[in-house]
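As structure tokens, the structure follows; a few thoughts come after it.
Every protein chain but one is kept in place in this view of the complex.
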Amino acid sequence: MNELFGKMLGLPVLASEHGAKVDQLIIYVHYLMAALFVGWILYFIYVLLRFNSKANPKADYVGIRSHASNYIELAVALIEGVLLLGFAVPMWARAVDSGTFPTPDQHPVTIHVVAQQFAWNVFYPGPDGVFAKRDISLVSTDNPWGIDQNDPNGKDDFAPIQNQIHCVVGKPVVVILNSKDVIHSFKVIAMRVTQDAIPGVTIPIHFVPTKVGVYQINCAQLCGVGHASMSGGRIFVDTQEDYDKWFAGQAKAASTSAKSFE
Amino acid sequence: MDIPYTSTPRPDTGLFNAKVGIWLFLASEVMLFGALFSSYILLRVGAAPGDWPHGLLNVWLGMTNTIVLIVSSITVVMAWASLKMKDFGRFRRYQSVTLVCALCFLGIKSYEYHDKFTHYEVQLNDGVTVQVKDESGATKAVQLPTKGVLDGHILENDADKMVIHGEIVDKAAQAQVTHAWQESKIPEMEITVKKADVKYMENYGPWHNTYTAIYFTLTGLHALHVIGGSIVIFFIWGPLAGMWKTDPERYTNRVEVSGLFWHFVDLVWIFLFPVLYLL
Amino acid sequence: MSTQATTHAHPHADAHASDHHELGFLQKYVFSTDHKIIGIQYGVTALLFLLFGLGLMAMMRWSIAYPNQPLPLVGSLLEKLLGSNAAGHGIMSSTLYNSFGAMHGTIMVFLGIVPLAFAAFGNFVVPLQIGAPDMAFPRINMASYQSYVIGGLIMLISFFIPGGAAQAGWTSYSPLATSFPGNGQTFWILGMVFLITSSLLGAVNFLATIIQLRAPGMTWMRLPFFVWAQFVTGFLLLLAFPPLEAAAIMQLMDKVAHTSFFLPTGLAVTGAHISGGGSPLLWQHLFWFLGHPEVYVLILPAMGIVCEILACNTRKPIWGYKSLVYSALVIGFLSFIVWAHHMYLTGMGTRISTFFQTTTMIISIPSVIILTCLFLSLWGGSIRFNTPMLFALAFLPMFGIGGLTGLPLGFNFSDLHLHDTYYVIAHFHYVVAPGTIFALFAGVYFWFPKATGRYMSEFWGRVHFTCSFIFMNLVFMPMFAQGMAGMLRRMYDGGINYSTANTPGTIGGLSEGIMHLNVVVSTAVWCLGLSQIPFIINFFWSIKHGKKIESDNPWHATTLDWQTPTPPPHGNFAKTPVVHRGPYEYSVPGHATDFTPQNEA
Partner (left out) sequence: MSDHDNAHDIQKSVKRYLFVFYALIAGTILTVMASRLPIESVAVTVAIALLIACVKGFLVAGYFMHLISEKKMIYGILIATVFFFAGLMFLTVWSMDHNSLIHMSTNVP
């Protein structure tokens, strides 16, 4: 029944683990809304028919005598309380709290994403899994990301990739997000992921994709003239095999370019 | 029907209209300065070590201005009390002191602003030496520490060199300073630099850092209030004085209401002074 | 002094005021200090701004439905007026769309609804309802209106400056807001400073008036609910606006003095050298500290108007008057501590978001209570369906839909999916457009006879209501579906880049059906615009030619505003009224008529 109701609401395709919880909450809240709406609309129509001045020429000074409404109000408050404390809060805590991030033995795909007008720049740490240091003070025209060229951990980092994230189905993805100019918002509808990318603040989020495919990344915050067309971002959810192949290719490219630097 | 309670209090609230009005207005002013004050806290907490200057402003000037405002506040109440005792002449004398105080405050404030606009921080290229003339008049060459900058007022500004009256500041050491009292008093010297050695220079205008930004914003807004308040006080003191003959009660109420505003302006300064000059 | 029986003392009912001494035109209409004239000035100006806001949206909806196609009718005019950068070949550019969007929001909220709901109705009705001769500070009242006009003019001029009007949304988030080279944002801030000043002066005046000038016997619990609503609204404006003013000053400093209040270290966006060290989130906090109380500023006066009209047209007392009053007070109080529910996705951790979710849910309860009271008031009534009542009745389910859809937004975990989508747009438009605007229409039809001595045409009123009701729902209902599907707001092309047609092979695009709704909605918006023509004609025509009212109290209402001559003269009441009872004594058993005015001895 929940699924049917979700379809009726028009919830889009779902492709992440925690997304089911988001949908669940949306569906439950809409049950409450639907009940209140239908109940009150029926009452409303009935009242308009029964108490219009033709049907009821003399108004009653006291009006309704029942106190049922107090119970309805109380019930609404209680249900809201349950939805809040029973669902919204623990769900949020499980999704974002620092303790919930995947541990190394879950082999998460960890990436940095830096938003800019009007694209997403994706950084992979390379085979060693450690990112090169970045520092704002190093930013220059030759080095737009302020990467510390002397950091040995950076030797195997992939060159920043624009607009393309690769990850593995069933394995957690950690996206460490910020922005280099204005506020953007990293939204993947099918993953039920939304997070503002705010300059000066670094925010990590994580999710587990559940279906192989190519997914759209949206920019959900007005970020200037190109906001509507900041739609180039894609997440490639690969099988482990495909991902490894892609990863090896990138790693090779990184090592050859690193050599050419020396 | 005329509007009631313009000068007599309404029995159940015990207040005349303008009194309610001014307090409501002051409530909104509390929120205005309160929001800026909250912003001050956030900027300060968020500032990187060393980015929040201590002892940048002249405490003695700030203290003088505080006292000037306190004096103006007492003269405002005394003026109102004089009216209550039906002594119009004394009221006028007190309020003229208030107005003089207001002008004095604004004068000192403009001097301080001017001082900050002509106060420069000069970053030099790495490893540069400068010529320093100390109090005894002797000149010697000094090499700047790695994170050193010059800080002071420009005395001479030629095409190829300039002379700065100020000090050499070690930024690395300054980052350790968290209290005004730790700021060491280096004697001011005359420092000569070649223009070619200057990497970047900027005065202490609002753009300099978040401290100067909030300093100028808060004190600027406060100064606007001082100007507004003194215009009102002047207006009641001069052009409106005839009302004392026709409707003394209403006149006294106006003085009281303008006084409430003036005290509020004083009150804001009482907080601004320690927050901007001392902490 | 019950005057409802006296027939029209003033034959020239169309004259706005009947002063004892003649005033020049300027003094009477431009520099007037009479609360009724100021109320009417506010009302007409605000209606014009509403119309203008609708016009902007009508053009924007073209771009959404048919992106990158020349606008019909107005395209070449736009190009001439605003230059070919903004509207080359009559096509709305993304820049122009963003300007129009930001100005639609700003104009509707700050120049349309607040001045109409708070200032216009407040000015005209509140002193009459509390039995006062005028506002407490008539000259401040005039200054408030003038400040509003100046603020509005600054906003209007900003369309024509190089670079165009502000483009960062009505929320003006930094760093985007200060990143544009033109001066649109500077104008926006200056305009806002005047509008804020206007609202502050207005708020001080209303509060002082309600506190000080209530007629003898008009105790707090005998105030009509509309007065209570205005009282709470006044407090919201008084205390919530100053932080936005502070924020505006800081943003102005960022823009013109190159400070970094809202700009973090290392920002690569503005041309000028900046020191950094500021915080973009600080702006958001200060903005929403105003923003949320502001939305209750938009709704409380509307609830007040609806309450007056419901009581009068059901011919029975409002059910739960005390609950209404306490709920309004609680809403006012809590509305200051829920603001961060607009910021759930800025990276808030669990503790903070739990706090704000909890307050958000708590504040929805008094709204539920208010709506319940209004619904239950209908029970046992003898309901008259005149035009004001139709609009007032429609307000109830419309606000209900808007309010209910606030709930999934109020939980952070469901907001995750809905944030910044058309679901949010639909949510708040249901509250402000078919909600507040309907209540305001109701108010216009209801108090028009008091202001002019004539009714507005009932027939055209019904036409206006029926068309508006249908098209309002056709405009905003489909947006819920679009939002649920993930269509984002503030996209000049209606999200065409995210449509499945343009993203082959990608999962998560917008289906053809969803995209097609854009055309449906836009068409409905244009029809909604056309539906206003009967209203506009009716409004101006009825001033001179409407049916004359039979008595000073044509609706047989109980509150003091109807116990004055029509239109009320300067000073309102010939003799100070004395109040003997509560505001809604309709159908009192044993009373000769079915209404007992508050001042009847």
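Each chain carries a letter (A, B and C) given by its place in the written order, and its residues are counted from 1.
What we mean here is this: a residue touches a chain if its C-beta (ideal position, glycine included) is under 8 Å from a C-beta of that chain, and two chains touch if they have at least 3 such contacts.
If you're wondering where the values come from, they're calculated on a predicted model, not measured in any experiment.
Participant: I'd like the shown chains that the missing chain touches, ordered by label.
Facilitator: A, B, C
Participant: Which residue from C:103, C:218 or C:281 sits in contact with the chain not drawn here?
Facilitator: In the full complex, the listed residue that touches the missing chain is C:281.
Participant: Of the listed residues B:34, B:50 or B:205, which contacts the missing chain in the full complex?
Facilitator: B:34
Participant: Among B:47, B:74 or B:128, choose the residue that contacts the chain missing from this document, as touch is defined above.
Facilitator: B:74
Participant: By the contact criterion defined above, which parts of subunit B meet the unshown chain? Give residue numbers in ascending order.
Facilitator: Within subunit B, the residues touching the omitted chain are 9, 13-15, 19-20, 23-24, 27, 30-31, 34-35, 37-38, 41-42, 45-46, 59, 63, 66-67, 70-71, 73-74, 76-78, 81, 84-85, 178-182, 256, 259-260, 263-264, 266-267, 270-271, 273-275, 278-279.
Participant: In the complete complex, the non-displayed chain touches which residues of subunit C?
Facilitator: 211, 235, 239, 243, 279, 281-282, 285-286, 289, 333, 336-337, 340, 343, 347-349, 351-352, 355
Participant: Can you list, in ascending order, the subunit A residues touching the missing chain?
Facilitator: Subunit A touches the chain not shown through residues 96, 98-99, 101, 110, 130-134, 153, 174, 176, 201-205.
Here, only the chains that are shown with their structure count from here on.
Participant: Approximately how many whole Å separate the CA-defined centres of subunit A and subunit C?
Facilitator: That pair's centroid distance is 32 Å.
Participant: At what distance in angstrom does the C-alpha mean of subunit C lie from that of subunit B?
Facilitator: Between these chains, centre-to-centre, one finds 39 Å.
Participant: Averaged over CA atoms, how far is the centre of subunit A from the centre of subunit B? Could you give it in whole Å?
Facilitator: 46
Participant: Name the residues of subunit B that each touch 2 or more other chains.
Facilitator: Correct list: empty.
Participant: Within the complex, which stretch of subunit A touches subunit C?
Facilitator: Per the touch definition, subunit A meets subunit C at residues 9-13, 15, 21-23, 25-26, 29-30, 32-33, 36-37, 40-41, 43-44, 47-48, 51-53, 56-64, 69, 72-73, 76-77, 80-81, 83-84, 87-89, 91-93, 95-97, 116-117, 136-137, 139, 144, 146, 180-183, 185, 187-190, 192-196, 198-201, 203, 211, 213-216, 218-229, 231, 234.
Participant: For subunit C, which residues are in contact with subunit A within the complex?
Facilitator: So the residues of subunit C touching subunit A come out as 93-95, 98, 167-169, 173, 175-176, 179, 263-269, 279-281, 314-317, 319, 345-347, 349-350, 353-354, 357-358, 361, 364-365, 368-369, 371-372, 375-385, 393, 396-397, 400-401, 404-405, 407-408, 411-414, 416-421, 481, 484-486, 488, 490-493, 495-498, 503, 505-509, 586-589, 594.
Participant: Inside the complex, what are the residues of subunit C that reach subunit B?
Facilitator: Per the touch definition, subunit C meets subunit B at residues 132-134, 136-138, 140, 200, 203-205, 207-208, 211-213, 238-243, 245-247, 249-250, 253, 257-261, 265, 274-275, 277-279, 282, 286, 289, 571-576.
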